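The complex is shown incomplete by one protein chain, all other protein chains being positioned as in the whole.
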Amino acid sequence: MANQPARDLEVFPNPEQARDYTIRISIPEFTCLCPKTGQPDFATLHLEYIPDRLCVELKALKQYIWWYRDQGAFHEAVTNQMLDDLVAATQPRFMRLLADFNVRGGIYTKVTAEYRAEGWQPSTKVELA
Amino acid sequence: MANQPARDLEVFPNPEQARDYTIRISIPEFTCLCPKTGQPDFATLHLEYIPDRLCVELKALKQYIWWYRDQGAFHEAVTNQMLDDLVAATQPRFMRLLADFNVRGGIYTKVTAEYRAEGWQPSTKVELA
Amino acid sequence: MANQPARDLEVFPNPEQARDYTIRISIPEFTCLCPKTGQPDFATLHLEYIPDRLCVELKALKQYIWWYRDQGAFHEAVTNQMLDDLVAATQPRFMRLLADFNVRGGIYTKVTAEYRAEGWQPSTKVELA
Amino acid sequence: MANQPARDLEVFPNPEQARDYTIRISIPEFTCLCPKTGQPDFATLHLEYIPDRLCVELKALKQYIWWYRDQGAFHEAVTNQMLDDLVAATQPRFMRLLADFNVRGGIYTKVTAEYRAEGWQPSTKVELA
Amino acid sequence: MANQPARDLEVFPNPEQARDYTIRISIPEFTCLCPKTGQPDFATLHLEYIPDRLCVELKALKQYIWWYRDQGAFHEAVTNQMLDDLVAATQPRFMRLLADFNVRGGIYTKVTAEYRAEGWQPSTKVELA
Amino acid sequence: MANQPARDLEVFPNPEQARDYTIRISIPEFTCLCPKTGQPDFATLHLEYIPDRLCVELKALKQYIWWYRDQGAFHEAVTNQMLDDLVAATQPRFMRLLADFNVRGGIYTKVTAEYRAEGWQPSTKVELA
Amino acid sequence: MANQPARDLEVFPNPEQARDYTIRISIPEFTCLCPKTGQPDFATLHLEYIPDRLCVELKALKQYIWWYRDQGAFHEAVTNQMLDDLVAATQPRFMRLLADFNVRGGIYTKVTAEYRAEGWQPSTKVELA
Amino acid sequence: MANQPARDLEVFPNPEQARDYTIRISIPEFTCLCPKTGQPDFATLHLEYIPDRLCVELKALKQYIWWYRDQGAFHEAVTNQMLDDLVAATQPRFMRLLADFNVRGGIYTKVTAEYRAEGWQPSTKVELA
Amino acid sequence: MANQPARDLEVFPNPEQARDYTIRISIPEFTCLCPKTGQPDFATLHLEYIPDRLCVELKALKQYIWWYRDQGAFHEAVTNQMLDDLVAATQPRFMRLLADFNVRGGIYTKVTAEYRAEGWQPSTKVELA
Partner (left out) sequence: MANQPARDLEVFPNPEQARDYTIRISIPEFTCLCPKTGQPDFATLHLEYIPDRLCVELKALKQYIWWYRDQGAFHEAVTNQMLDDLVAATQPRFMRLLADFNVRGGIYTKVTAEYRAEGWQPSTKVELA
């Protein structure tokens, strides 16, 4: 795995497939290009997922994020595309992606999308005394 | 699309129509005129929606907001009119608009309106452990 | 509508009667007189309502608030009276008024009253992902 | 009503008996004496109630609070006694009293007691959008 | 001293004339009328002074503040006039008045004025370790 | 009741047995010894209970807390033992004890235990408008 | 030293007379009576001093504060009187007393007075790197 | 139990097995090695559990945490492994572990996993007035 | 001036050369490449300056910042280079640049450099009463 932008997402076997558990990843350094003006856009990404048989490898995820540096991408499309790519690569039980874009023209935009595997149900959260 | 105020709202095809996902947009720079006194009013707009087949284009949205700069507009009417225009243009599954107006005569006003497409139901929110 | 205190509440047609939406108004500059001592009292008012066919006009509301400047008024009575006047003038679907009075004699008082039109039911609040 | 400590609680007719509404009163200046050591105790009182036919008069309430200045009183007993006196005087639909005592011997104490009139039911709270 | 608005400021002998000491008084309930529109204005006053032979009596100060309730007064003029009246009544060694007015037309105003008796010198402030 | 550490917990009759009410006590000054190393441990205790026929006397509680100063005590055991002692002494309807221990060896520990009398049911909490 | 209000201030020898060091004492439970109305006043006292040959004993200070509970006292006079008493009893190198009184009639008052022994000079505060 | 890193988790009998109670432990000093690069990773661990017959001994827990100092460990695997080890050692009724890792390559990661003993049910939390 | 990355800094005449005044500019979207690894670096820039005869044009400044997107640059060198370029272009009386870089390998770096024109002296700041 060379140290360069790459669209491929590497995965590894989930070390604990018997259990529903949560992985949360925050990435404050997403940047791409506006397809209309060619100017840079910036966002912070918040990903949370319950893996099934595969987990996303973090260094490859970093290179995947890096790959967008020279891509033109609309806010709504790129958020859904990243979620689709991550779902395709890891086939999780549940995954949610929030992209929080920097202000442009006085307008702040956030896009949130999520995926739920067919048949999967969240368990009720336990609140201890 | 020239760079000037314009009442038309441009839209583009929702890149991910198969999925209910949320777009949130904040606009701290709305200004119009008080229809009674002709003096400037200011507000921060908070929009959130689940698109169906169309999304609102951000640069056109900025010009649409700009269009109100020389319009007389009552707080309640303008909030509903903007929601109506945005609903008419995008035909979303769900949309909510909150307009938070600056103080006038010692009085602070907020107006919140929402639209729900017939037959659409919100899914239960998943809270992970 | 002259610029002076006035007990009359002006209204205007709700520009969007088909929809339940919320108007929130905060007024930090309410003052009246204590009916026992004749001394000034001060309060901040918080009003929220869902209009039906009529909305309250803000400049007239300001003059209505101003009208109390020379009136003697008990905390509990004046809060209910203002709610009654606002309900009588606008016939809303729902209205709530909170009056938060300045300390007097080491005692802080808040009074909250609300009105619900017969047959009106609040809709369930939508929480997006 | 002379300006001196007095155990009597004056009341006045609730100006709006048709409606369940809430009166909240905070009193940071309660002081009494410890029955064991004779030393001063201090507390902040928080009262909230829904009146039925009577409201408590604030100046008399202040004198009632003042009356405890020279009384010996245990934390638990005095909180319940004040609630009982206020209930006896005003016969409210609902009343809750929280007494938050200053630290003594490194120990902080709060006592909360409430009264609910037979047959009275709280209405569901309306949360607007 | 009847309980009513009064322009007269009552004073009493400074109980400790041998010492330079500071009296700070905050009054969040100042209200007067705008001389142009006749509408109410509101401000919080902050007074600090070093008395010489006289102190201002607080109940009379309250009535003096109350006196402005029905007076038309410009921000700059009223701040200076109050300082002048307070200086004339108490002849202090030093006095400073800050009037912090509520927003009007989107504009926030504060006016600060001070008086220093001839020959009086402030001592250096001691900051303990 | 001499002023010295004492394991006995004194009680007194609950002055208002007809009513479920809450007593909350915070004690930031608990200290005992680590049974392994003999070194001092420190904790803040938070107790809340609904008394039945008896209340715990505060001065005796202070002496009871004091008694642990020279006792070796494990975090889990001492929290349960204090709850057991307090339950044995007061036979409450409900009691909860949270012990928040200071960091030791880079590890922060909190232990929470509660007791519920057989047959006792909490009432639904009333939230006023 | 009986446990009761007492005007006498007890002192003890300053254990470290060779050094200028600072003692700070805060007393949130000062209460006296208004000499005009007979009603209770409340204040928080903040005392800071550099002792010379004597320090003030804390339990006696508490009884001294307690002594004011039934005394009529003006804000300015009582602050200076307490400073004078404390200076007379302890003859400090420097002493400052700030009395922060609870709001009365919408007016907040703070009085600050200080004493500096003849010939004493504050050392310059050292700001470490 | 020597003072050195050790993979063994020592336990002791739960001193209060009759009762469901909660133990919360925070450990800001977890460090291990990245299995890919060999470089140190750092995390804060948050553990909460309801013991059954056994509790984890804190000093041994510290040594267990210490044991990872020289181990290569992936974020997801090590969180689950620690939970598995703690569950195997203590056989709790409920246990939850959150590992909050320091940023690496601009990416922040948190992993949360939990265990629930078969047949165990959380009790409803009591909220007192 | 085309909308693309450009190393040239455009300037315009300072409209008020008679006065020392301050311009502050914050740029949260600086990104370049690490010259060692080729990976992206991110920083927030804070610029403050007192112009002499020229001011920096903001759109060109944005393009200048954008120009670094594909440049390899060390933290210390790039901060000084940007300051040098800005000084060369605008010849200010005073200029300071702070570059706050995102964490890399667990290390946070900030570089601050400033320029002062020969003979220029900062004025003493006036503290108003």
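Lettered A, B, C, D, E, F, G, H and I in written order, each chain numbered from 1.
In this section, a contact is a pair of C-beta atoms (placed from the backbone, for glycine too) under 8 Å apart; a residue touches a chain by one contact, two chains touch by 3 or more.
Just so it is clear, the model here is predicted, and its values are computed rather than measured.
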Residue in contact with the excluded chain [from I:P13, I:G38 or I:P122]: I:P122
Touch with the omitted chain, as defined above, among H:P40, H:G72, H:G105 or H:P122: H:P40
Sites on chain H contacted by the missing partner chain, in the whole complex: 3-4, 28-29, 31, 37-40, 42, 66, 69, 102
Residue ranges of chain I at the interface with the undisplayed chain: 21-22, 36, 48, 50, 74-77, 79-81, 84, 94, 96, 104-116, 122-123, 125
On chain F, residues whose C-beta touches the chain left out of the figure: 39-40, 42, 102-106
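Simple rule for what comes next: only the chains that are shown with their structure count from here on.
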Most remote chain, CA-based centroid, reference being chain F: I
Selected pair, out of C-F, D-G or H-I, that shares over half of its residue contact pairs with A-I: D-G
Rounded Å distance, chain B centre to chain H centre (Cα mean): 47
Chain D and chain E: spacing of chain centres that average the CA atoms, whole Å: 37
Set of chain A residues in contact with two or more other chains: 21-22, 28-29, 96, 112, 114, 126, 128-129
